[in-house]
Structure formats: structure tokens, C-alpha cells
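Subset of chains shown; positions unchanged.
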Amino acid sequence: MSAKSKLSTLILTLSLVFLYAGCLAFAKQDPELKQCTHQCRVQQQYDEKQKEECVRTCEEYHREKKDRESLKEVGQDPDVEFHPGDGLSECQSRCAGLAGEVRQLCLFRCQQKWRRDYASRWEEEGKKQSKEDAEDEGEEEKHNPYVFEDKHFSTAIKTGKGRVDLLTKFTHNSDILRGIENYRLALLVASPKSFVVPNHFDANAIFVVTQGRGTLTLIHEDKRESFNIETGDIIYVRAGTPLYLINRDDDEKLFIVKLLQPINQPDHYEVFYGAGGAKPESFYETFSTEILEAALKTSRDKLEKFFDKQGKGPFLEASKEQIEAMSSHEEGSKGGGLWPFGSESKSESAFNLFRKRQPSHCNRYGQLFEVEEEEFKGLKDFDLRVSYVNITKGCMSAPFYNSRAIKIAIVVKGEGYFEMVSPPVSPKSSQEDSAGRKSGSRYQKISSRLRSDTVFVVPAGHPFVTVASRNNNLEILCFEVNIENNVRYLLAGEGNYVQQFEKEAKELAFKSKEEEVDRIFGNQDEEFFFPGPRQQRGRYYE
Amino acid sequence: MSAKSKLSTLILTLSLVFLYAGCLAFAKQDPELKQCTHQCRVQQQYDEKQKEECVRTCEEYHREKKDRESLKEVGQDPDVEFHPGDGLSECQSRCAGLAGEVRQLCLFRCQQKWRRDYASRWEEEGKKQSKEDAEDEGEEEKHNPYVFEDKHFSTAIKTGKGRVDLLTKFTHNSDILRGIENYRLALLVASPKSFVVPNHFDANAIFVVTQGRGTLTLIHEDKRESFNIETGDIIYVRAGTPLYLINRDDDEKLFIVKLLQPINQPDHYEVFYGAGGAKPESFYETFSTEILEAALKTSRDKLEKFFDKQGKGPFLEASKEQIEAMSSHEEGSKGGGLWPFGSESKSESAFNLFRKRQPSHCNRYGQLFEVEEEEFKGLKDFDLRVSYVNITKGCMSAPFYNSRAIKIAIVVKGEGYFEMVSPPVSPKSSQEDSAGRKSGSRYQKISSRLRSDTVFVVPAGHPFVTVASRNNNLEILCFEVNIENNVRYLLAGEGNYVQQFEKEAKELAFKSKEEEVDRIFGNQDEEFFFPGPRQQRGRYYE
């Protein structure tokens, strides 16, 4: 939240600057950005940091503008989100005195701010936006052990060519997620044309490629296995298997989400680099010199020279020829596939989420892709299902719960929010809660905005719903552990579980005539994905 | 134990009263009770409370007398327990000056007191009954982490139509039961003609019906499964399965014992009510109104009205017609079966303990009914055996131990006591123990009286024995976890394990001639159930 308040301060500052500056002008074409940037740099009253912020705003504006133009080409109205709202209209009124590009920049900033507050405002429907709100929200966040954001990741590795971020333990905030305390989540990003040096780790891992194209090589006991990987590929890496990796794309970064199950200690794993030398430190060098001499039958001097060469860390730059040589050239390799039409993989260690041409659930409001244990042997060891959900902008998933599975979800693209029913998570619930709930209330609503890399966990039996923002599809990668014998119970829409109750059970449970129960639970005739909250209002509701 | 001392005081008071009262007389026939009661009420020196106690004593005496008469009809000698004992003879000597019914009442109270102290006195063999005793006993109870009584249950739900009591965690008292820390035990009681509203919970569960007749409905992914349940039925409910339940009997309560294995957190589970509204709070109502509107495609007003109707809690009254409609009418349903002759169930989720016409062990001293994993698939997930033991009044089970299984037992009917061999359970054992045991002693005797709903746990490898009281059969429901490859090693009677030792092993181990070892371990020729301690005295012993 402090980030947010810092942002607000900046926006105010910028707005004032623009008001004072008066007559700044930006060219309409490509030079536009250049000029904007220039104007920032010549502002006398800015210190260096402010100038940088100003330039960044120019760039964001420019990018945004481009996006909106391309959206228009596809027939999407980029202005759909300009609904008058408290914060937004107030902000916009402050832009009134401006003209031309500056006015647009001001409005853009307002809109940007507004969009950031969007999801949270939905949560706070019917409540005044006030200081107390902010405090409540802060408190709520403290008591929300199901959601993990940027601050819950720590940087395990970071070099110019790539990085690995490790999510904190799932039990970091509360004991409530002890059921998955033996799992860890990590994100790998490798720059174009980079090489990740050979390493192994004491954890079983599921890798999922969420963006980019690479080649992964696993060293097995008796053979080497290389395969080209692309968006949607799932790779099972057994604990201790040495591997190396290239991003074989010239431009695009390679993103991999890793779910790890440590072997030696329940909630901690280590990475061992065999190659390299000074940096990444090779474990060879940890042995006594005498041992190394005897083991490699090589003199101390030669060894020292040999192991001291590499010093650029675990992510290295590779030449075009090296990339080409290391890319898998097996026939039938998946190199040619295009998302979501990955071609067939022959490996037992890898599987493409989108290979199944037909999603498990699909309508105009969203798509669900799933890989079951049966399809991909590697998942069996984990008792796991990997799924990928793509909720169309402004739409939502049906409320449902998993009977046994615990869902670990990470947002890949887009934004939105989720709501979940939970037993009270803290003995000391926020004032708002205790006021808003009847005493003795069993459940608490857990909700959170979702942005790229937000991780959220839905325990077994807990009903929940996910909603995409108005602006972007919401794409979520899910790991569902304890999947064996899991049943997904739909709570609304086609196939909802109330429809299976007997007449008498319906009437007793809801104290209503069967027809009324059937009407309420029969109105929604879509399955699994529905139009979202705002979209429906005033249109479909009886 | 404070209850005990209160009792002692009362008995003394009563005895004195009777001595003073001198010539009270009670009629010999049915009016007897009436007169006794009358006499209590007219005692001038009694306050109201004392009068009530006196009346209660009259009633107990009367009931006891009836019991003894019926025992005599069956050929049992109700007086067999009148062995002179320290406390008893002292007490009885105080009755000496009395005559007729009053004397009998006095003697009855002595005997009653004596019986209550029975199990505990055995433990304290050879020690004076003193204040210190009471303290020791108190301490002992503190150090007995294997036994759970009323005070260890908390009320999860309680309404006019039913209740659910939840046993504390098995590790509540001590770490010694960590092996079953992932299990919880709960008791459900539903009033006649009641309906338990639809709910699910994040735990796998085994339900065992210990009394009554009901119909349980499980909602599976694609079908509804209803079956009539009755005493002895075992139902496996997978985590997250929505269910509802009726007690379809007009008069009798329905009792269900539940063993639960939580999914999300090792030792905690939650119940989710989907139906209902205000009370039980429906989880539907926890979602934002917008979400609910969109999900159910129904306007806010209608939803509010709909979900606000139900307010009577999870146990509801059902009409005769509703009960009739919800009872299972499948052919071959178990509705017609009578305990212990339950008819065959066709469901894979349910199994009747007594369907097997032949108990695993049966003689005049007791019966053992068992359901193995192989017979009932549902138990496989739990690695569990359910068994039901019925020990004839005054009899005992053979001492034995389970090689791998940990037994969780709950007394269903009757009373008695159990004794178990355990390593010392507390680093700071009571003084009594350290005095009564040689230094370096390995074992401690754990013992406890057993009454309805007493729960006791017998870890693997721990020898134990259960004894029924003189007055009632002792009926115990047992869950044995870790049952795979478990072996029951009998320590006495037919088939005891010493008989399998080689001659030399017998002689070395017991430092006795083989014949003597064989005589000692061959005297008892019954199998699994024996006549109990007192009953045998002076009759069979060599």
C-alpha cells in the first residue's frame, strides 16, 4: 500500500507540473515520445529523480497509446473503461484546464490510477472511499494468508541475462496452508539467446513455460534428452537430474514457472552448479584440492586454471551458432508448433497444455485447458493436475469448489480479482468484518486483486470465483495438488450441484418451494464461464 | 475426582441419616419405591438438595433390585461381587445396626460405592485408601493421554433437533499420540424426524451408525446416491462430497460416530453449508452481491429474499411425508434389516458391520465383528479396519497387542474398564508410581473406567485388555488405523504367542521347565474372550 501512496503523490506532482508548465506540446507521430521525453529533461524545477519519473510516464503513455490504437484496429473500444467513478471523475476534473496532448496525458494518468483501484473498488462496493477503507484494506491484507504478491518473492539469482525469484513458504503467513507446506514456487526469466549453466537441485519439479521458446536438456542416467519448449509446455524434472537450458529466441524472454517439492527438507531446496567456477561457484571446487586431483587425475595447477575461467553467473550469453547447435533437431520435435497449437511431443518428461485441441470447458466467456495425471505420467508422482484458464475480459468463472484438491494459482497475464469463502482466518478479524457479519458467522470473504505474478491458493472444499477485468483477458496457470479422486462441484450455472438435490431437500434446505429453488439455480444456463458482474447488470437479470 | 469425594460425603451423610432415622420402613412390592421416596421427602433434617439425593438413591436402589432379579432369572448370581474388601467391609459394618429395607439400602450404597471404586482400587492394590490416593489418582488422570472423556468433547453444533460434538485433538494432552494426529473424532445425534441440511467438509470421513435409522444422501459428480442406514452401517464419505441426512425414525434418535481425516490442515476441518441462509449461514451469501447476481443471473432483491428464509440451523424438522419421500426406496435397500441382521447393501460407499453373519471371534464371553479393507473398498483409502466388540457382562477380552495398528475405540454401550501396558507417559511420574515400581522399570499400567462415549487409544505394540462390568455388556466401536499387514498377537488363551516359542526359548526366557511354561500359558483354553477377573476367582484357578 505504501507503493500505492507513493504513486498517488507522484501523480499529483506530475499533474501540478503539467498545469504549471502550461504549454508543453507533444508531436503526434513517433517523434511524440521523443519530444515528451525532451520536455521532461529540460524542466528546471525537476531534480534528477523527478526527471526520470517524467520520462517513464512519457514512455508509458506512448505504449498505452499504441496499445489502444491496435485495440481499435481489432474492433475493441479502448475507452470502454471510462465510466465515471468517484476517484476518476474527480481526477479528471483536475485535467479540465489543460489542452491537447497534455490534457490527454493527464487524463491517461487519471485513468491509470483509476484502473489500479478498480478491483479493490469492486470489493468495497457500497462503501465510502475513506481513510478507514485504506486501513481496513491494509488489515485485510495482513489476514489474507491465501494471496502472495511481489513482496512475497525473494530474488534467488539475478544477472544481466536472467533471474530466478522464489516465493516464500506457503506457511509464511499462517498455518492455514500446512497442506501444501512441502511445495515451493519459483519463477525463472531468461533473456533472449541466453544459456543457463548445468545444475541440479534436491527437489522434484514441474516446469511450465508461460512464454517464449527454449531448449531444455536433461541428463539422465544413460542418455541425454533435449527438447524444444514453448508456451504451454509442462516438463517434469525429477529431483537431482542435471539440466541446462537455452532461450533460443532472438527477442523474446523465456518465462518458466516452477513448482518444486523438496526431497531433503520439507520446505527448502538447494541448487547445485557443477559447471562454472568462480561464479556460479562450482561444487567441484568445494572439494579439497587433493581430492580433486585424485578424482580427476589432473594436477592442481591445471585444475585451478580450469575452474577459474567462468565468472559471469548462471545465466550466460550464447552465440547464434551455439543456440542453433543446442536446439533440438529431433524429428517431430515441438519447435514448429504455435501457441495454442503445439505439435506433439514424443518425450515422456514433457507435455503441452494445449496439445489437447479441445479445452475441457469452453464458451465465449472463457476456456479451461487441463492436463490430467493419466495423460502425463510425470504428474502422477506429484498427485497433480496442471490447468490453464483464460477468462475473457469482463467475464468470470463459475463459483465452484474442489472436493480434495488444493489449488495453487499464478496469474500469467491480465488482471482481475477473486473471491473465496473461508472460515475466519484470524482470531482477531478486522472491525469491518465483525461489524459486517452476524455474530457466530461461520465464513469470511477472502478477496484480492489479481495481477501478473499474483499467486493465490484455494484450499479443498473452499468455494471461490475468479473475475477478469474489463480490459484484459485473465490468464491463470493452476497446479492442483491431491488431485486423485478430486471432484469439481459447480455452485452455479449448468450442472450446479443444487440441481441434484431431491425436491424435499431443496424445500427444507432453502425453506422455499421447489420451483423457486429451481428458478434461482436454473437462471444461469451457461457452464463454467459466465459474463462477469458488471456486464450482466441491467441486461439479463430478471 | 472431586465428584468422587462429594459422593463419599453423601454416602456418609446418608448412612448417618439412616442410623439416626432408626425405623424407616419400605414396602416390599412396587409401592416400595413410592414409600422410600416418601420417606425421603418427610425427613425434617434434610434440606431440599439432600432430599433430592435421597430420592435418587431410592430410585437407583429400585432399579438395581430389578436388575438383580432379572439377572437371577438368567442364572447369573448378582451377589457374586460381595467379597469382603477394605472399603466395602468397613462400610458394611456401619450398616450393622440397621434392619430390613433400610439395612438393604445401606448395604446397597456400600456396594455401589465399592463398585465405583472397583477399577481404581485394583490399580491401587495393597495401598491404603486415603486423601493421598485421591491426589495420586488426579495426577494419574492428568498423565493419561490415552483416554478422552466428556470434558474432551466440545459442542460444534447444538439445536433443539440435534447436535454434533467434536473430540479434542488426539495430541491435546501429549505428543504420545502423534501417530494419529491427522484424525479427528466427532459424534452426531439427530432427533427423530429431523433433516440435516446439505453440507460438505474438507475431510475424508468414515461414518458409523451406532443407533437409529436414517437415510443419507451423497451428491456425487454425476449422480445422487441415497441409502437407508441403520445400526452397524459404515459409510465412507470422501472429502468435499455434499450430503444431507434424515433421521427417519419416529421415536429413536440417530447416533453416528465420525472418524475424520482432514485434507487442508492435518488436524482441523471445516464444514460448509451451501443451503440455508441466515442460519446455518450459507456460503453463497459470503460472496459479493455482484458476484452472486452474475453467477445466478438473478437480481439482488430476489437473492436477498431467497437466502434469508432459512433460520433454524442445520438440523430441521421434517414432515412425515418429506421423510417418507426422502427414504431410499431402492430395491434391496437395507431398510428392512434388523440389527444384527442388516440386509445386503448394494452401495460401494456403505457396508454393514453385521452383514457378515459370523463374527471373527465369538464365544459366550463375547463377540467381535470386523470389516476389513478387502471387504469394503472405502476403508482402503484410510488404511483402516472398523470393528465392533461386544463383551458379555462380567467378561473380558484376551490381552493382546496389534503389531502395527493404532486402535481408536469409543464405548457405545455399557461400562467396564481397560488396562494397558505403556512406557512411562510422563517424565515426572507420580510418586505412587516411583514407589510401586522398581527403579529402571520400563512399563506403566494405564487404566481407566469405560462408560458410554469414553474414547481410548491403544498404540501399536501396546498390550491391553478390556473388561465388561458385572451389570452390562460392554460394546465398543473400534477404528484401527495402519491396518495393512497388522497382526494381532494374543498374549493369553488359545493361540497365545508364547506357545509358539521353542522349548529352549521358553526355558531361558522364563527360567522354568517347559512344562511349567506350558501349564501357565495353557490353563486358559478359551480364545479371545474369557470370563472376567472376579467371576473366575475360586472356581477355575488351579
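All chains are identified by letter, namely A and B, in their written order; residue positions are counted from 1 within each chain.
Criterion: a contact is a pair of C-beta atoms (placed from the backbone, for glycine too) under 8 Å apart; a residue touches a chain by one contact, two chains touch by 3 or more.
A quick note: this is a predicted structure, and the numbers were derived from the prediction, not measured.
Identical protein chains form the entire complex, numbering 3 copies in the structure file, with 2 of these shown.
The rule is short, and it goes like this: only the chains that are shown with their structure count from here on.
If you lay the C-alpha trace of chain A over that of chain B, the rotation comes to 125 degrees, to the nearest 5. Distance from the chain A centre to the chain B centre is 52 Å, each centre being the mean of its Cα atoms.
Against chain A, the residues of chain B that register as touching in their complex are 195, 197-198, 200-202, 217, 219-221, 223-224, 226, 238-242, 244, 263-266, 270-278, 280-281, 283-284, 286-291, 293-299, 302-303, 306, 309-310, 316, 318, 322, 325-326.
Residues of chain A that touch chain B in their complex: 122-123, 125, 175-179, 396, 398-399, 401-404, 406, 419, 421, 423, 438, 441-445, 447, 459-463, 465, 467, 482, 485-489, 491-493, 497-498, 500-512, 516, 520-521, 523-525, 530-537, 540-542.
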